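These notes are about the structure you will find just below.
All protein chains but one are shown at their positions in the complex.
This part shows chain A:
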Amino acid sequence: MSRAGKIARRTFLIGSAAIAGGVAFGVYMAKKPIPNPLLDDLKDGEAAITPFVKIDAEGITLITPRADKGQGAYSIQAYLIAEELDIDPATAMITPGMPGQAYYNASVLSEGVPFPAYQDGFVAETLRDFMSVPAKLFSIQMTGGSSTVPDGFDRMRLAGATARETLKEAAARRVGVARGDLRTENGAVILPDGTSIAYTDLAAEAAEIDPVTDVTLRPASAWRYLGKPDLPRLDMLRKCTGTEVYGIDMEFQDMLHATVRANPAVGTAGARVDASAAEGMRGVEKILPVSNGVGVIANNTWRAFQAAEALEIEWSAPDYPGTSEGIFATLEQALGDPDSYDHRQRNEGDVDAALEAGEVIEARYRIPYLAHAPMEPMNAVVRVLDAQVEIWTGTQIPLFIRDRAATIAGVEPEAVKVYVLPMGGSFGHRLEMTHVEQAVELALAVPGRHLKLTWSREEDMSHDYPRPASVAAGRGKVADGKVMAFDLSVSQSAMAPEWFGRLSGMSLPGPDATITTGSWDQPFDIPDYRVTGYRAPSMVPVSSWRSVGASGNGFYHDSFLDELIHAAGADPLAERIRLCLHEPARKVLEAVGEMSGWDGPSIAEGRGRGVGFCMSFGVPCAQVIEVTQTDEGIRIDQVYVAVDVGEVLDPTNLEAQVFGGVIFGLGHAMNCALTYENHAPLETNYHAYEGMRLYQAPQIEVRALSNGSRIRGVGEPGVPPAAPALANAIFAATGQRIRELPLNKHIDFV
């Protein structure tokens, strides 16, 4: 076995079950060529040159298997292929295609290695590369972890180049010249005499030859699309004209409309239902049980909603605490409890000795459960035919859905077709599939008919698998104007094992890295430095929420660091820069200093600025936020952001993603929480879960730096620094240190 294999088996985190189960033969199996899913249903005259490009006489189809939930995956994947294929992607069909093993995500697990992302030594890099093996082995076709660009950067360009060279080879054989004498341009092979042959005209011949795989990727200096300013998103026109077709917009002849009410104690079975009031309502066709709840099938969504509301239901209660108070008490109990110890991935110096004597600075923090609440509620269209199940839905996990639907319907996975549709947001919500399971269960009761299941907003928010609530304790020490000791403990229910278990039915042994991701792995050099994760019992079932572990740990780590720096009497920005041991991270800190004209945390009476920093998904991101204390509350005036994602492929979309990340981080930090009573959240619609509105949106200035090594994604890294930067700014403006989210429990906002 390779060295990396041995290392991997001793490690833990998200990929470890995969490795523990499969590493002995995994490398061999994963090296076998992956079946090309496009070959399954190719018609005569069609050529599927790689799993990402399909060409027939009608045109060129680009397969973009990472799902678009608003982050721009659809466009960037098409541009990556088109860059090497020499086509205008606006002229191609672009589709996510059928789920397939070939579309495994090689990068999504690489964040799970026990090396901080700023460390790029041999072992760390080998192990990151190695994580692509379980990803391939287990066919994890997944969108998430800001991985679309790092995963697709080489692979999709190679697909384009392979297709281009194979088409050239086909042309070379047809006209009897060397492939090297041909060139390509705008969807055609150009012969030495200037004659052009359209790719579509070469498809049938290209299908007969082995793909040309000895290709060289073009250098960035030769790019036509990538890295260029004003690269238009290929879905923009549709999204501005109401013509994009989301899952919820699917329409079929004679389609049925359904909704469900399931136990708000998510995953808990058992209910007493009185359907008498709902049964006679107009348009209601069937009322029947689904897992953990009841489904209503009607001839119109609103009628289904009305009938579902008329159901009288008594839910069974699970055995974990039913109130936020009880949940936080459980989290506090696990914090520091040796029996709940989960992992300690950072332990430098001798923290115990350092904190034994003298003045120890202590602080306790907590963050609430958070809903994903994308604008488009969960929905799926399902039709069950004799030996086949068809599913239309927006999802980040099409293969898990295929396999689960097969199990429910009692068919082979190959008999399930999953059509992945554009998504009206996700933020991690669509890494779950309860709504699809329910839709399949209901569709089985109406074979042959298309059935669209739509969750009401209330159902969506109360059946989300939220961002975990957690609590943290910091202890530290300062001396001579410097931060000398930093000890952080975090307590949270295990997120990754719960999620992976729900999806795969397999258990994920070992510690759960998400408890401390975003705090243990920060690029600072503090003499005595320790971060410990404690695993609280499972309570409300939880899942990934935009930026995952870093969404809470970014707040904990950077808030406590800010407190220590203040206690030391140092400048918040200068001390972070002094402590920072990673060049690209230091540069983003210096950049926000320059952008904001930083001259200390105080701007004027009642005005202050705070700095926030978090490195997540390998991307260092620093933010400076300026706030003003007004009579109506805190106003957020201005945000300066610097990020380093390595090579920037789409500057326009990078800025949009950072805007979005900052606003997402700030909005939830200001006013969002799921508060539980009787095992259900009190907040079930946007009036109680506002986030940021347009009038609150600050000016945001973004600078992208390129001092990093590997290319990275930017969908998530803008989120984690926003909350601590805001809390630190409020401290600078008011002297009030807020250690709990949402901040509006302690201070008003304009």
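Throughout what follows, a residue touches a chain if its C-beta (ideal position, glycine included) is under 8 Å from a C-beta of that chain, and two chains touch if they have at least 3 such contacts; residues count from 1.
What we mean here is this: contacts and distances are computed from a predicted model.
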Looking at UniProt, which of "Branched-chain amino acid ABC transporter permease", "2Fe-2S iron-sulfur cluster binding domain-containing protein", "Putative tricarboxylic transport membrane protein" or "Isoquinoline 1-oxidoreductase alpha subunit" names the chain that isn't shown? "Isoquinoline 1-oxidoreductase alpha subunit"
From A:Phe115, A:Trp223 or A:Tyr246, residue that would touch the chain that is not displayed: A:Tyr246
So which of A:Ile663, A:Ala680, A:Ala725 or A:Ile738 would be touching the chain we can't see? A:Ile663
Chain not shown: contacting residue from A:Pro374, A:Pro584, A:Pro601 or A:Gly708: A:Pro374
Contact residue for the chain not shown (choose from A:Pro51, A:Gly144 or A:Gly424): A:Gly424
Per the touch definition above, residue among A:Ala178, A:Ala604 or A:Leu694 touching the missing chain: A:Leu694
Given A:His257, A:Arg383 or A:His450, the one touching the chain that is not displayed: A:His257
Contacts from chain A to the absent chain lie at residues 69-72, 232-233, 235-246, 248-249, 251, 257, 282, 300-303, 305, 373-377, 422-427, 454, 456-457, 652-653, 656-657, 659-664, 667, 685-687, 690-695, 697, 699-700
